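For reference, the structure discussed in these notes is given below.
One chain of protein is taken out of this complex; the other chains stay put.
Entry: subunit A
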Amino acid sequence: MRPRGGLAAQRVRHAWWMAAPMLVVLAAVGGWPLLRTIWFSVTDSDLSSLGDYAFIGLENYVGEYGLLASPDWWQAVGNTLLFTALSVALETLLGLGVALLLNQPSRLRTLLRAALLVPWAIPTVVSAKMWSWMLHDQFGIVNHHLLALGVIAVPLAWTADPQLSLFSVVLVDVWKATPYMALLILAALQMVPVDCYEAARVDGVPRWQVFRRITLPLIMPGLLVAMIFRTLDALRVFDLIYVMTSNSRDTQSMSVFVREQLIDFGLVGYGSAAATCLFFMIALLSIVAMGLLGKTVERAAR
């Protein structure tokens, strides 16, 4: 069954030619800009004269006015981490619940799946605007009903109040991303062999126990993959926060911070340093995650 040398070699050559256009494009639009960003981060480049810069070493990171000495940067790091932790935790719990609902054969299933895809398909900018309107402090429907029900005594400034704005952003992210989480978990649920449930049912195991002892351990790898995907996604959040609270310090994420420095202030060197930090944070986390999920990823890459 060994392939003949000539033909196999030709096949490999063809494979490289077929992969080349995609690899070249991806290197040009991904690899090269990334390397340039890292390079810019050790220069004093600014937006009005991008090509005219001097090498300044790690000044942008550890200098007197460097990133690591900037309270605004640390605030952005803190906001991003809090946002990520809250939204991923809530999305996992709710996503698991929705996935269990979707996994149940029922007349409602098609409707439920269609309804769930709605928040996922709506552009983030649009959902940010829709929710900004619903959470409007004076005319918003949320305040209106909460006041009518007597839950709150005065209208809340959901997106302006520094105590609330981050939670409002989390709320909208949970609304938008839970469906995605649910679909990933559902895929894991559907791989659980039916025999497992059958055996448990025959043995008269209570359903809650079936879930805890059979379902949950079996879907754990899928659940972890979904959580990692969402975590990496949440760490680079931009659209939602930019549109709902613009450049407010109370909610500014790392990505929003980077764009503000790069474009609004024109500090390409400094902004690139912040972008580089975010990149290495995510890269490190991905490597750790892949190590943890070694087997799952290995199986997929084969």
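Before moving on, here are some points about what is shown:
Following the convention adopted for this analysis, contacts are C-beta pairs under 8 Å (C-beta built on N, C-alpha and C of every residue); 3 or more make two chains touch, one makes a residue touch a chain; residues count from 1.
In this section, contacts and distances are computed from a predicted model.
The subunit not displayed here is recorded in UniProt as "Trehalose transport system permease protein SugB", chosen from "4-azaleucine resistance transporter AzlC", "3-oxoacyl-[acyl-carrier-protein] synthase 2", "Sarcosine oxidase subunit delta" or "Trehalose transport system permease protein SugB".
Residue A:A275 is the one among A:V42, A:L67, A:L156 or A:A275 that touches the chain not shown. What subunit A contributes to its contact with the hidden chain is residues 11-12, 14-19, 21-23, 25-26, 28-37, 40, 45, 47, 50, 97-98, 100-101, 103-106, 108, 110-131, 133-134, 136, 138-141, 144-145, 175, 179-180, 183-184, 186-189, 194, 197-198, 201-204, 207-208, 210-211, 215, 222, 225-226, 229, 232, 235-236, 238-239, 242-243, 254-255, 258-259, 262-263, 268, 271-272, 275-276, 278-279, 282-283, 286, 300-301.
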